[in-house]
Structure formats: C-alpha cells, structure tokens
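One protein chain is absent from this view; the other protein chains keep their places.
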C-alpha cells in the first residue's frame, strides 16, 4: 500500500510539495480520545522550516486543519483527515527546473517510474510530505502516552563527524528542545551549530544520525516473523527522505562483540523480568521485552546545495546545475520530530494489533 | 500480516523448529515459469547447517517437497506450497529448557506476548524458519533472472573486527562459494575462518556483516512514500533473526560526507542515464535508478554459546544456564543465501507491482 | 482496511456527513492519464440530491476540488486527493437528534462500537460518504474505457413491486438518463415515478434493484480463491448503505434451474471463445470469461420516513420519533452512478493486479 502505513492504526499521506495542499488520513485511531488541532500543530511547528538560524530560511506556516473524524473534541474512530495548504507554493518560478535532473534527487527515478513528474519541486519525494507523518505521529504519541505512559524522545546524536554523548535512559524532550540543533549534549551542540553555519557559508550540506528512545513500552509488541517490531521500525525509518541506515540496540557496533559480551543477562526486579544490559535495544525475537527501545537513523547530507554540479537534462545532454535560492544545510534538527513520529506510528499499530490478537 | 511478506509476490512461512515440519506458501508467482524442486533444493543446501567445519555440526537434511502450485514442471499461478519435514526434531530431550529464559533468545518475549511457547527449541524465532524464506527466494531469484537478467550476489563482508575488501561490481557467486566462510577476499577469508575456529574453541560466538548487490535492476521499482524500495529492503533484512542494522548505499558512512561529496553526478552512457558514483546505492527517492542496488546487514553474535550464563526461570528466580550440546559459532556464512533471498523477495514483489500500476 | 478498498487501485474515503468536508484519496491510479475535475464533477452531479422532483429536495452543490496527484492535466501516479466541502451542514439545528436512536439507522450500532457518534447526522453511515466512491469511480471508469474500451451501464431494474424489462446487451447510458428514475423501460419508468410520488405523499419510502452490466471486459480478471471477481463485486456492493442483497448472472433465480438448463455452452466466434448463454454473468471460477458481467444490487427502502415511529433513546427509554424536514422517498435513481462506481473500482483494481501477476 504505497502511501499507507500500518495495519490497524493506518496513516495515508497525500499531496505534492508544490500542489495545492498536503496532508494525511489517520484511519483506525481508537475512538473517544481527546484530540485538538493544537496537539498536532505543536508537532508541526517542531518540523517546520525556518525555525532557527541554522535551518532553511524558507518560511512555511504549515497550519493544520482537521476536516473529519473529530466530534466535540474527541476522536470518532472514523478517518481523521488533516490538511495543510501550500500557501506560497504557486507564486514562484520553477521553469528553469523543468528539464533538469538534479543529482541525488528523485527527479530521474520518478520519471523512470511514472513517465511524468511535478517538476516544480520535489513532489512526493519532498521532505514536505513528512507533514502528514508528523500530524499522524502526534496522534499516535498521544494515544501511547495515555494508554501506557509510553514516551518517545529523539535527538541529534551526530552531525557530520561530531558525535554527542547522551544518557539515553534519562534524556527528556525539554533537554532536546533546549538548543536549536536539538542535541542535548550542550558542548557538542555548540560545535554542531558552528559546523552547520560553516556548511551554509560553503553552500554545502551535512548529514548525521538521529537516535530515538521509547520508554515504558509494554512487553509483547511485534508480530513475528515478518512484522517483527524492529522490521517495521526499520521500514518506517528507511521510508524517510535521505535516510540511508537503521540500527536497533547494538546495531553495527554489535558485530565486533562476542556472544558472551553481547548477550543481555536476565534478572528479576520488583517481580518484573528485566535485562542487565540492553544490546537487544528492547526487542528480542521481534517482540518488545519491556526495556527501552533504542533505534538510530542515518541521514545523508541533503542533495540541495549551492555549488555548481554536473548533471544531465531529461534527454541525457550534459548540463551544469547552479545553486539558486536558499538551501537547508542540515535537516537533522527538523528530522527529530519526524523520527519520533515514525516510532510512534509503529508502536501504536502494534499495540492495537497485539490487543486484537491476544486481548491484552 | 505477521507471517506474510509482499503484496503481489507473497511469501507466508509456517512451522516451528521443533514441530513436525516447516515451510512456505508462495502466492502470486507468475504462471508458466519452469520450476523444479532442484531450483529450491540447491539454495536450501547453501543455507543448511553442517556444511563445513566452521558451521554447526548438527546435520539437517532439509529436503524440500513441493506440494502444490506446479504442474508438468511449470508454475500454475496458484499457491506454491513447499514443506520440509523436521525429521530429527522429536528424538531429543529438551525438558531441561522448559522453565528457563535463555539470554538474548526470544524465550521471555514470546511468553510475554503469547503466554505460551514451544520450549523445545526456538519455535518461530529459530533460524530454521528461514528455510521457507530461502525456498521462496529461490523462486523469486529465478523469476528476476528470467525477466530482467537480474542477478543477486551476497557475501560475508565482515566477521567480528575482520573486514574484507571486495569489488562489488564484479564479484560472482562462484567467488563467494570458493571458500567455506563465503568471503570472496581469499586472504581475509583465511583469517575469518581462524577466528571462527577460535570462537568455537572458546564456546563463544561471532557476528558480522553481509553485503548484497543486485545487478541489472530495471529503473522504476519501488513505491513511495512508505513502500520505498529501501524501506521494504530494510524491513526484509531486519525481519531476519539476529539482524541489528541495515544500510543502503553510503549508509552510516555517508553521514561524514558533505552534500557535494555525496551527491551522485548524472551522466549519459549509450543513451542510458547513469550516475558516476553510487552513494545512493541504486535507489533515489525510494525508486531504483538502474545502478546496482547495494545493501548491508549487521548480525549480532548468536545468542547460543557454550559458556555458563546468569539468567532467570519463568518465575523470575535466578538460575545459571550451562552450555550444552553443539553450537554454531558464526551464522554469517549461512546468512548469505538468506540475505539474497530477502533481496529477491522485495525486488520480485516490486517488479510485479510496478508492472501492475504502470504496465511496464 | 476499514476505509480503503482495493489493492493496487486503492480508494480511501473520509468525512462525516455533517463535518467540514468529505472526500477520497485514490492511490495507485496509473500515471499519465488525462484527468480533469470535470470528469469527476459530471458523475457527482448524477449522484447529487435534488436533481429531480422525485428525489430529496435538499440542495447540495457537491463541488469537487482536486488537491493533489494531478499535474498539467495528467495523473502523476501519486495519491489523488479530492474534497467536497459540506457548505450547508453546519447551519442546521440537530439537537433534537442527540439522544435518539432512529429505527434502522446506524445510530445505535455506531454507539455500540465506538461509544461515540456524530449525532448531527448519519456521520460515516450517511449516503453522503458515497461522494468519495463516485469520484474515485469516475477515474476508474475513465481508465477502463481508455485501456479496454470497457463500458459500465447501470439502471433501475425494479422499484417496489414494479419491475422493468431491459435488454442488457444494448442498453446505453443515454437510455438510462432519458428519464428521472433512470429506468430505460419507458412505460415502467412512468409507473415507477408515480409510485415514488405516492410514497412521498405518504411520508414513506421505497426500495428496489439496480442492475449493472460491464461490456468489453477482458478475460482473465479476478484472483481465486478469495478475491474472485464476483466476491470482490459482492463486497463492493454490500458495502453500500441500504444494500441487502447481491446477485451475479443467474443469481437467486438460477437455483430453480437444473445443471443442464443452467450450463453455458461454449462456442467459437471470430477465433474468440464465447458462451451461448450467460447464466455465469461473465465470470467462471472467479475469473472474467469475456462475456458481459452482470450484477444486481437489492436496496431496502430508506430508513428515514415522515411517519412517527417507536424507538428508544440512548438510555433505553421508549420514545416516539416524528418525521421532520424533507426525506428522500427512493434513493434508487441516485444509486445508479454509485453502483457503476463500485463495479469500476473492482474491475480497475483487478485489471492492474492481473497485469502485475501475468504481464498481460
């Protein structure tokens, strides 16, 4: 289901970056849950471009409207339709992009697949599509918190070669929001901000890693063998623009440990079975074990840069593409609420599925 | 769909490691394709334990039987059912495992989810479940090769800290099969084999990385925004037992590049649009661009070791688990055909979906 | 997928009758197809209340807006979002309906399921939801006609006890649109219209049967064993409000024939294999055989009447419900484009799926 994610808690996004509007349908959300447009807007505001001096300076208002599925402030259990109008999209001149394939954008591959594309912008490949995901994720997060006290916190773990040191068990969203790069290691954050400013000056861009933790996850979520919890998390994360890698728990670093170093010993605490270490990242055999779920997403540097680049036009003729307008030197700070949202969509869906199959 | 993977080319696996049998239904395979049990058996033989001195010494025959979907040597377009009988499973004594939670196995999480598990072995969490995937993958590989000349080659890229150097554009399956560790870098392979033997002697286990390439991939495969090709590949790979990480193209390594270093410049060659570098890993915007698709899967060291470990029983009481019987010090060589299979399942499904939506 | 229909050609409707808006996402539509809002509007106009003296006198403009998925007059292959604003919905006073369960409406069952409902109207159970289906169906019909010359014609076959006699092989949409009851048997149409006027005068309502034919259907559509073509048609039709029965080909009438009377003999015509009779209704073994597909849908009389009725309130206390406002004495004429749409959605989806699996 190309534009739909989830089986019981289902998210369908729609809209091109330079069409009239963009949005999402959330189908399967439990009924009788209090929901206000502000619950959604506050997360869209975290995702919005132009929040700080290190982000793109494009200003997008991104005001959400809820068009269905809510009655007297509560969810009906029917599809929740949320739209955001692309107010500024039409005023600009994009004719120079019409015949060009921008390097490491999706211009060529969309043409190869569909034989047509909205060349006025990234279309569905634009990061603007994630508006719908963040809106749906805001609802999923609210459900998970109400139902289980489950909380999800993501932050920037690495920008370029600059890596932060963060205590994943205690970091809060307030810590994350305390600086504009959304890295709760304050000293490292300063270095990251400097490096991003430098990249902007160079007309270049930077990638990095977002780490995300879910705490108070009930044991039992995940459906082996194909819908293992980590498999759906990996899909969720790799479906994001610019994402090139995913890890859970020990991840790639775990391959240099031996089994005796890597195994998480069980112990008992307050009549709950726990593990002393958490190399498993809160998931064993595809099912949550009640420990914190820890994932990491690697984002490549964004493709839009202000340097001139070699490329071809739609006929294969060599061209040079010049940087033009404004660019976002590093999307990582804005990716933080997006990764949280994807984690929330997976957990909410699996919570409903688990309840469906087992009654618990 | 917990035990089903794919939308048009659908794989449903069934069976516990210590039940009567294990197998797969392949539903949606194109009709009129020549298919023989030998096409499947040859891949099962690559997956089978006991192939070499560095693998587990358990002998499992793993003889496939095709019970439906084939007529006079060709696929009917109806469900292909393939079963493998667990001939030896029942003879052993597993009573000592009944009440114990083995560290970093799925014993506890299965109990937490279902309130019941087949304690005689790993059940569905056993790597034995991948028999069904490899059988289905053999069919998918055959379809992809016949339809597009598409070939998939995987190999061991890293064991523990020992990393191979392999030319991904030219490596062949013969190169891979030329040694027992399935690493086509012959010098490194010798070191890997030594290290695995050492681990076996220690009663310990090792993890590593499998790299996999698909060549001659038609442009246009993948369905944004949620069923992007890399998203489905990530899900496929992370659904494998012991897998903790996934990368496509530049992966985690790409985060230390700048945009101007990472972008893949387009050029034209023989009236085909190509990229000079392939940091994208053959996928842009979730859609194949015709370059080689390159993925990597990180496997943790296997949980079964011969050392004694602390744990708890089902009531939470502390216990010590002693190593017993035989163990597989490193599953990486056997994971090679499994990763190839998962790549094939994703590509076959997306080839059919692309043909469905666009007629090409 | 509660609010989504189809696997490759997917229709997701959203919106309550008395919310802000109502609409549909069409996901998976083939790219590069010419599509204009007028293609959709002309079908919505056939569905709209207030078209004639025998329909409800509520006036609903039902102006469609396409918000995504189209670029320069052509489909992009991405989700097509179509919305219709409920311009008048909010001005009325519905407080008297708040606590009442109207007989044979969905008020009680929605409360039983969700514990909440939008009591200002039928919500999702309102026939207004079919706006989205008709919009999507308009696209599916256009695709089917362009691709195969396939045409779909529905009409009113029966109102109450008054049954028409129609030659299903030649009836055209012009014939159907030639009178306000959409029954191409002109004499019977006059009697139907009289009977509906009488029912309106009585404050009562009438049911009936819509028959629908698809011509120029390619052989091979339908996916046994569960997604047989007639199975998906039955689901499509029974998902409509007020529908209580479905038939294909001989239907219930076929049970009084013997096998030798019912069997459709094959013969050859212009190197095409055909059947002399068509009791099968164009489908054999769940797969189209190239003959006309013929289905019938039974609609009960609508639940809203102007007579007083016994019922209960939400607390179970007995109440009397009085007729109030305007009612639609017979929805059958407006159901005609809706049934056509559902037929189109099923055939378009199966055309894409067939092309996907078999390449034809």
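The chains carry the letters A, B and C, assigned in the order they are written, with residues numbered from 1 in each.
Simple rule for what comes next: a contact is a pair of C-beta atoms (placed from the backbone, for glycine too) under 8 Å apart; a residue touches a chain by one contact, two chains touch by 3 or more.
Just so it is clear, the model here is predicted, and its values are computed rather than measured.
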Thinking of the whole complex, not just what is shown, which of C:121, C:137, C:184 or C:208 touches the missing chain? C:208
Looking at C:52, C:104 or C:292, which makes contact with the chain not pictured? C:104
Residue among B:49, B:69, B:219 or B:249 touching the omitted chain: B:69
Pick from B:77, B:103, B:137 or B:259: which residue touches the chain that isn't shown? B:77
Taking the full complex into account, what residues of subunit A touch the chain not shown? 7-8, 28, 30-31, 77-78, 224, 352-353, 355-359
Touching residues of subunit C against the unshown chain: what are they? 1-5, 7, 13, 101, 103-106, 108-110, 112-115, 124-125, 129, 158, 160-161, 199, 202, 204-209, 219-228, 230-239, 241, 243-252, 254-268, 271-273, 275, 279-281, 283-290, 298-305, 307, 309-312, 316-318, 354, 358
Touching the missing chain, which residues of subunit B? 1-4, 10, 12-16, 19-23, 25, 27-28, 31-32, 65, 67-69, 71, 74-79, 81, 83, 113-118, 123-124
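Note that only the chains that are shown with their structure count from here on.
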Distance between the CA centroids of subunit B and subunit C (whole Å) is 46
With chain centres taken as the means of their Cα atoms, state the distance from subunit A to subunit C in Å. 39
Centre distance in Å when subunit A and subunit B are each reduced to the mean of their C-alpha atoms: 26
Residues within subunit C bordering two or more other chains: 28, 31, 77-78
